[in-house]
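Omission of a single protein chain aside, the complex is shown with its protein chains in their original locations.
Chain nomenclature is as follows: A, B, C, D, E and F, assigned in order of appearance, with residue numbering initiated at 1 for each chain independently.
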Amino acid sequence: METVLALLSGLLTAAAVWLMLSGNLLRFLFGLLLLSNAVNLAIFAAGRLTGAAPPLLGPGGALPGHEMANALPQALLLTAIVIGFGLFAFALALTIRAWRSFGHLEVDRMRLAEPDEGEK
Amino acid sequence: MTPTDFLAICLNTGLGLIALSIALGFVRLWRGPELADRVVALDMMTSAIIGFCGLFAVRAQVEGYLDIAVALALVSFVSVVALARYAGRLARRSDQND
Amino acid sequence: MTLLAMNLLLALGYAALWGSFAPLDLAGGFVIGFVALWFGRRLAPGRGQEGPAHDRYGPRYFRVLPQVLILFVYFLKELVKSCLMVARDCIARRPRLHPAIVTFPIGPKSDLEIFVLANLITLTPGTLTLDVAKDKSHLLIHSIYAADADAVIADLRSGMEHRVREVFR
Amino acid sequence: MPSDHSAPGASRVWGYAAALISLGLAIAVAMQAQAVLGGEVLLASWAWAPSLGISLGFMLDGLSLIFALLITGIGALIFLYATGYMGDHPQFGRFVLFLFLFMLSMLGLVLARDLITLFVFWELTSVTSYLLIGFNNDQPKARRNALQALLVTGGGGLALLAGFILIGMAAGSHDLAQILASGGLQDHPLYLPILGLVLLGAFTKSAQFPFHFWLPNAMAAPTPVSAYLHSATMVKAGVYLLARLHPTLGDTAAWSGTLTAAGLLTAVMASVFALRQSDLKQALAYTTLMALGTITLFLAGGSPYALTAAITFLIVHSLYKAALFMVVGAIDHATGTREVAHLGGLRRAMPLTALAAALAAASMAGLPPMLGWIGKELLYAGAGTLPVPGLVTAGVLLANALMFAVAGIVALRPFWGQPIAPPHPPHEVGWQMLAGPLLLGVLGLGCGLAAGLLQPFVSVAVTISLDQPHAADLHLWAGLNLPFALSLATFALGTLICLARDTLRRAIAAGLARLPGFDPGWDRFLDGFRAFALWQSRLIQTGRLSHYLTATFVTLALTLGVTLILKRPVIAIALSASPLLWLIAGFTLAGAVLALVPGSRIANIAGIGTVGIGVALIFILFGAPDVATTQLMVETLSAVLFGIAMLRLPGIIERRSPRKQLLHAGIALAVGLCVTLTILAIVSHPLDRHITRFFEEGSYAQAHGLNIVNVILVDFRAFDTFGELTVVLLAAIGAYALLKRKAAGGRE
Amino acid sequence: MSWILALPILAPFLTAALAFLLRNRRGSGWVSVLGAALSLVLAVRLLLAVLEHGVIAGQMSAWPAPFGITLVADYLSAAMVLITAIISLAVAIWAMAEIGQTSTRLGWHGLFQTLIGGVSGAFLTGDLFNLYVWFEVLLISSFGLLVIGGRRQAIDGAVKYVTLNLISTVLFLCAAGLTYGATGTLNMADLHRAVAAHPDPGLMTVIAVMFMLAFGLKAAVFPLFFWLPASYHTPHFAVSAVFAGLLTKVGVYALIRSFTLIFTHDQGYTHQILLWTACLTMLSGVLGAAAQSDFRKILSFHIVSQIGYMVLGLALMSPLALMGGVFYLLHHIIVKANLFLIAGVSRRLTGSSDLYAIGGLYRSAPLLAVLFLIPAFSLAGFPPLSGFWAKYVLVRASLDAGMGLVAFVALLTGLLTIYSMTKIWAEAFWKPHPNGSWPRLSDIPARPRWLMLAPIIVLAAMTVLIGIFPQPFISFATIGAGQLLDPAAYIETVLRGRAS
Amino acid sequence: MNSLILSTGARFLVALFLVFSVYVLLRGHNAPGGGFIGGLIAACGFAIHAFASGVAEARRALRVDPRSIGTWGLICALIAGLMAGPLGAAPFQGIWAEIAGYKISSVLLFDIGVYLAVIGGVLTLIFALEDLGEEVG
Partner (left out) sequence: MIEVITGILALLAGGFALIAALGVLRFPDVLTRMHASSKVGSFAGALALLAAAVDIGTLSAATRAGFAILFIFLTAPIGAHLLGRAALWRRLTGRR
């Protein structure tokens, strides 16, 4: 099962990287979302997959008879997802601002900070 | 066949059908052609996932999955509203490029 | 009054979610529901002008309840019917679709009534409310079985609109 | 620091004060002379960085004594002179400060007992001389020359640092007293690197070929600085270092060979250049090179004669060179020019200056009974003990003859030649400017007449400090020997050169024109360096984000890929999985593909949404309802934000060429493959779940919660969550600032 | 112990919350300064505790290690926290003079404080995932600070900064998650054991390299430093200063921590990579600086170059080298932040940071000139300033290790640093202003003038002080390096010892 | 957005969202949910409000700047983390008390902090982006 997730994670990563390399800020953002998902999957898979029992205790804190899913990676993932959302939201705002500032989203044409002149 | 076996088969079939319907919904999502078509597909997929959660709650015997369903039902509405607003504005705009 | 009803409903629902109707849960639900409704207090534009209508709901609350139940049962029936009809066309080799947009005139109605009506129409067979006219005089409805537009309108008027009017009368 | 706003000349007092302090220092050093001349070595040391074996240590022995006396004594005269020369300069206070710091650095350098202490002062002389050479900072030339001096000597300094560190490693200590006492390092395996690095440091500082070019350019400094730098200080630092380390590093073929070659080359080359100059100051500057070459040449040797000659000549040179620079400065000050051709007959207007010039020039020319005569005799005597005596003798002869000639040009022409009207009517300079040259001139004469007075200084330096069995004697008259004959030859040759100097100058100028110069070479080197720097900077920092991203991902793929290949972690593949999982994985992937296709942004977003949904389903499938809910919520919210934002954003066009797309696909797949392989490698080992078990057992019992994930979030790892909620808040605040900034306006 | 450790992290967040709520200019500025002062006190208290105990550790929420999140302070951490607090206070004061009303209302001071909180958290945490969280906090704060000024140039810089740092972040997250998957723990002290005990050292090396890449990107090493020179010259000078002082150092710190504590199983491979990286970083950065003509751009490239020195200390992994690396780290924070603050004053006086458009400061603002020379020459490694000792130790360590070429690179970099520092000096200070104007410090009103100059003077004094009295700092760094080289005490303290 | 159907429905939906969000927040410790999810749901509710009636109106209904809500969330979390100090416990250690059979804890306060921070954060974002959208018209 982990193998499937490993493959999926790798392919999602590849798609993300391809998008990030496209030179368009919006597509970079798309890539970022995909990459976050890929990494989340990777972490999830690395935490091992053990059936469908969620890490919830029974009434009175009773441990279920069977093994529960690994709770720790889930907590990490939750944190990571929310942080990822924050970063994404900022990046989106930045994209809008860049569009308003430059009139395009082609990253290679954003040369204000490093203009193409070198030493005078 | 015991009722339990029957339930297991039905659940698995149901889950499979729902997954299939999500996949089919995805085809519409891909094809479009308009924004509204995609939103419709997304909405349909969301409904299917709500169903998925419901059946999964049965399979895992965990009520917790129903919470996903409730949350999803609420939140998917927000996304439909947002996208529909977008679609509405797009429709009133001169260029039709989405 | 509607607000109170909503608030009570929310409190009940909240307590039910906890699976316990203990006083504290109900009270908590009421408080939370109150706060929640407070946030939405400015929604539903024009509420201020419908004072009389507003009062009208109060005394009629219990009389309306059976009508609501009837509406609910009718709605369920229509919903299932609607689903089956659309489902048939979904899998039919040749769907018998006659899509058209129909204008459905409605009498003077409160916003809530229009809202309920429009939504119920959407959930019933073959019709889908697209929009409400700016002057609230008619609904714009999309029907997929509109071989005869007048029949669609008549159907709606005798069915759903009638029952909704019963509730809001 | 004195203020610039005060009346002109108000800061003269700083000049006098500095002169007095220097004098005081000189006296303080002189008071120790008795003991040092008795063979004692005065030591002082404070812990500085003891754990690194570095102390702030000082040592006064014969060698240091001579240098210290020259530095402080001449220093006092220079301050006096400077006060007369430029006391009205608006920034004279700053000037005095820099010069004083320079003097202290120089003093510290020659008194240092610890190699690192020595280096510290060494670098300080570089810094302070940088500020002094660039003192006329309005002139581009001054700035350029200051930088040149700093880079050349600073670069040498860094080599020296490495050399010192190696000496420390080889000798086990940085303490000079200890190093000198422990015998030489000539047989140590690190000897050659040490020698190379130390010589690099010394040669750059002492302007030996091929690092000589900065010294004449240092003339950009005000004349008092030149006088000081060229006579007793800066350039002598390198010579001092060579002398100081002579017992430790000297007496090998490598040492004497390198020093001989560098010294000889420098001396001869400087001679040639000196003749070409028509500016008095420049001509003098080249004779400094000549002298430094000569001293270096004699430090190559290991005989008492050679070393005595080196030390004596060093003293001689310090005395007359300081005096002559001051004289030239006085001429400049009085007439407004330093061009030989524009000067003549100043004797009448400036008699005292003329006297000082005559005395100093006589010493420089090596005329008896000046100290210069003794120095020259010793040079000829010592030349015979050097590795290639014939060549050395010839070289020294040529150098001396040229010094004779230059002395004539500098001293005779302006004062005794035909009177020529200079830009300003000449007048005698003030006492401050006369004291120095006169005193030094007289000193040159006095030491010559009473060579015995100087003898103990030189002897102690040569025998104790340089570890020689005995020093040669300083005589005015050593008999009719070879040196005497060579002296006569020197005078004859010098007179000839002096007479034929115009012809020579033309010939040399014509010859040199064809040769590449070092100074333009420096500019070309610096330009080349800048071009190279710019090239590499542009190569790497292109300003294009897509290049950065490509480079980053290529680095990731390469580093991870190579590591995976080299380290070969165990990888287990188990493809058995439920059809449901395969189905979900399939359409998740399809979603990713949809996200790739350009054209409709909404389609892309929908594709991403599909991926999110698929991933959420996987979370559901494997028992992670909290994660799944959060994932779905976040996906939805992302879609909402996209939906809101999208109207403000332009459509997407694929601008990459198919080839580039293919390349990027290759990079992307490589990165993806690395991720896949790493995950597979990880899951091929069992997971140690003891931490999770702790949570499972403690979740209710100790933390009162049934939802373990939530308990982890708000209790077990609440600290993480605290950071996380901050991130959400900050992201929002940041985005708000980003979107609202323009509308908000206001001054920034 | 846990409070002594937690408070330096939490105090800036409290300050930030108050600053966010206040929003108006004076108020939030003062809150920020007072909060920074409080942080300084807390940092000193932490340092004293560390000096007393060597290593201290505390468990958040009182859950024992390795289950709960550990905060640990050894010499290095405590010193980094203290320096962070110092820089924080200096910049907070400086910012009072420079940060305008709009930026203040948009939350500048709060973002600044959360940045400091994130940095302190990163220095103190003993948990890998917690480190990730603090990285995020400081990253998102830095995003906000970068763009808050609203200049178009800053937006461009931010695009590059944000995109590349996001990649680093995701990589770090991935590495952290995979580390858990491979070892079953996230506690860094526990990881030391787990990594060493893992049956597949090759896999551990792969993960180590992943961290190296993630932290390397943060630390701006060759060839991953693009984002730094692309953005550091674009925001407020106060922002540049705090970025220059602290941000990349967090990356370096993380590199040092992870490659002395966690991944020491294959030093032949990992530290070899680090060595090459260090040399190339030094050279590439300093060459980049030589090609620039903007005050801040030169300084930015120098950050890259000097990161190389610090990584060199780690790569050589000898007591002396690590000591040099630690010393360099501490010295560089002070010096670099100060140089950016000085650049800010220069910009305020001359109206630009383009070296060809400014000048004359030597004559008209001699105090500033002196204040510039101190950190500039310190940066170039001139004795007896702090930078000299840092450079000396690293060169000596290289030569000790028999690596003449490395020592040569380090020295050459030093020489080229002199080149560009003197370039700034010659152009901005010596050369007359192209307009012929003589901008004086006294042209700035007294309050902002001294708000700006006071921190600069104090930081410059520290540079001189460290240079003249290096021994306490060297001793400190030596003990710190010893703790890094032999993490037994660290591990003992976290897993069994005084953890409370 | 100008839709009668939406704005009428929103009245009830917003309330539903908020009630449900509080429910999810409070029960998070024992079942799926918690501050994040609750906060996201509540924020979605206000988003609906904003869509239905416009940002200005939603802001007015909210009364407080969403950034301040978020900041108060941060303060809640800080208090929850710091309140252990006077009681001699470790930072962020759970402090539990029972009032009328209901468990009250610093952990809950912490989760409320998360809840508020998420609401504040997401609303700040949505409102900022919405204002931008309104500009276009």
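Everything below uses one rule, namely that contacts are C-beta pairs under 8 Å (C-beta built on N, C-alpha and C of every residue); 3 or more make two chains touch, one makes a residue touch a chain.
Being a predicted model, the structure only gives us computed values, none of them experimental.
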- Interface with the unshown chain - residue positions in chain F: 1, 3, 5-6, 9, 12-13, 16, 20
- Note on the structure: It is residues of chain B that touch the chain not shown, namely 3-4, 6-7, 9-11, 13-18, 20-22, 24-25, 27-28, 34-37, 39-41, 43-44, 47-48, 50-55, 57-58, 61, 63, 65-67, 69-70, 73-74, 76-77, 80-81, 83-85, 87-88, 90-92, 96
- The missing chain sits against chain C at residues 13, 16-19, 79-80, 82-83, 86-87, 89-91, 95, 97, 99, 101, 118-123, 126, 128-131, 140, 142, 144
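Heads up, the rule we're going with is that only the chains that are shown with their structure count from here on.
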- Contact-graph separation of chain B and chain E, given in steps at minimum: 2
- When you take the mean of every protein CA atom shown, which chain's own CA mean is nearest to it? E
- Task: Look at the interfaces A-D and B-F and say which one is made up of more C-beta pairs in contact.
- Result: A-D
- Using mean CA coordinates as chain centres, what's the chain C-chain E distance in Å? 62
- Query: Can you list the chain D residues in contact with two or more other chains?
  - Reply: 530, 534, 537-538, 541, 543, 545, 547, 549, 553, 601, 621, 623, 625-626, 629-630, 633-634, 636-637, 640-641, 644-645, 647-648, 675, 679, 682-683, 687, 689, 691, 695, 706-707, 709, 713, 715-722, 724, 726-728, 730-736, 738-740, 742
- Note on the structure: Each of the following residues of chain C touches two or more other chains, namely none
- Item | Chain-chain contacts as defined at top | A-B, A-D, A-E, A-F, B-D, B-F, C-F, D-E, D-F, E-F
- Task: Spell out the residues on chain A that touch chain E in their complex, using ranges where they run on.
- Result: 20, 25, 28, 32, 35-36, 39, 42-43, 45-48, 72-73, 76-77, 79-80, 83, 86-87, 90-91, 94, 97-98, 101-102, 107, 110-114, 118-120
- Item | chain D-facing residues of chain F, complex | 28-37, 40-41, 43-44, 47, 66-67, 70-71, 73-74, 77-78, 80-81, 91-92, 94, 96, 103, 105, 107, 110-111, 113-114, 117-118, 120-126, 128-133, 136
- Task: Name, in rising order, each residue of chain D that touches chain B in their complex.
- Result: 579-580, 583-584, 586-587, 590-591, 594, 600-603, 606-607, 609-610, 613, 616-617, 620-621, 623, 625, 628-629, 632-633, 636-637, 639-640, 643-644, 646-647, 651, 707
